[in-house]
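Here is the structure we will look at, set down as structure tokens.
What follows is chain A.
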Amino acid sequence: MQPLMILMLILILACGLCVALTRNLLVAAVVFMAQSLAMSVVWILLQSPDLAITQAAVGAGIDSLLLFVTLRRIHAVDAAAQQEEGQAAPEEGGALHGENP
Partner candidate 1 sequence: MPLWQSIPLASILLPLAGAALASVLPARAARRWTVLLLCLVTGGSCLLLVRTLPGSTAFNYPMGHFGAPWGNELRAGPLEAMMALLFSGISLLSLLGGMRRLQEDITSHRQSAFCAILLLMQAALMAQVYTNDLFTVYVFVEIMTIAGCALIASRSTRGRGLASAARYMVMNLIASALLLLGIILTYDLTGHLLMEPVQKAILPLQQSGAYALPLTAVIALPVLALAIKAALFPFHTWVPDAYASATPTGAAMLSGVVCKGYLVVLLKVIFRVITPAVVLDAGISDVLFCFGAAGMVMGSVHALRQTEVKRMIAWSSVAQIGYIFLGLGLHTEAGAAAALLHLMGHAAAKSLLFLSVDPLMAASGRQGRLEGLRGAGLRAPVAGAAFTLGALSLVGIPFLPGFVSKVSLARAALAYGGLHTWGALAVLALSTLLNVLYMLRTVLLIWSPGGSPRDPAVPSPGPLCHLSLGLLSAACLGLGCLAGPVLEAIRAGLAVFGIPL
Partner candidate 2 sequence: MSLTNLEELTAIALFGIGFTLLLLDRNLIKKILGFSMTDSGIYLFLAARGYVAGRTAPIVTEGVQAVEAYVNPIPAGLVLTGIVVSVASTAVMLALTFRLYRSYHTLNLDEITNLAGKEAD
């Protein structure tokens, strides 16, 4: 068992837990993207380069793009930006969180 493999497996699990526990959807999407990248390293370690290319293109590419464009169309992304600027989030910011207030 290589140390890199163990590291990646831990990273994948940590990302999974983070996605499950965070209430900010934007954070969840970004962490999910990171998990896909870790997964494609694992594919390389498992001697499946086909899967590594596909996973990188899909998980970190198309899946995340679609996720981001959906989040933006439902106002979640810009609400997050506003929150960071210290302004009160608009009402639609409710979509940002896992649970509605």
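Heads up, the rule we're going with is that a contact is a pair of C-beta atoms (placed from the backbone, for glycine too) under 8 Å apart; a residue touches a chain by one contact, two chains touch by 3 or more; residues count from 1.
Picked so that all candidates are chains of the complex that A comes from, given by their letters.
Since we're looking at a predicted model, the values are computed, not measured.
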Touching candidate - 1 or 2 - for chain A as found in this complex: 2
Residues of chain A touching candidate 2 in the complex: 1, 5-6, 9, 12-13, 16-17, 19-20, 25, 28-29, 32, 35-36, 39, 42-43, 46-51, 54-55, 58-59, 62-63, 66-67, 70-71, 73-74, 92, 94-95, 97-100
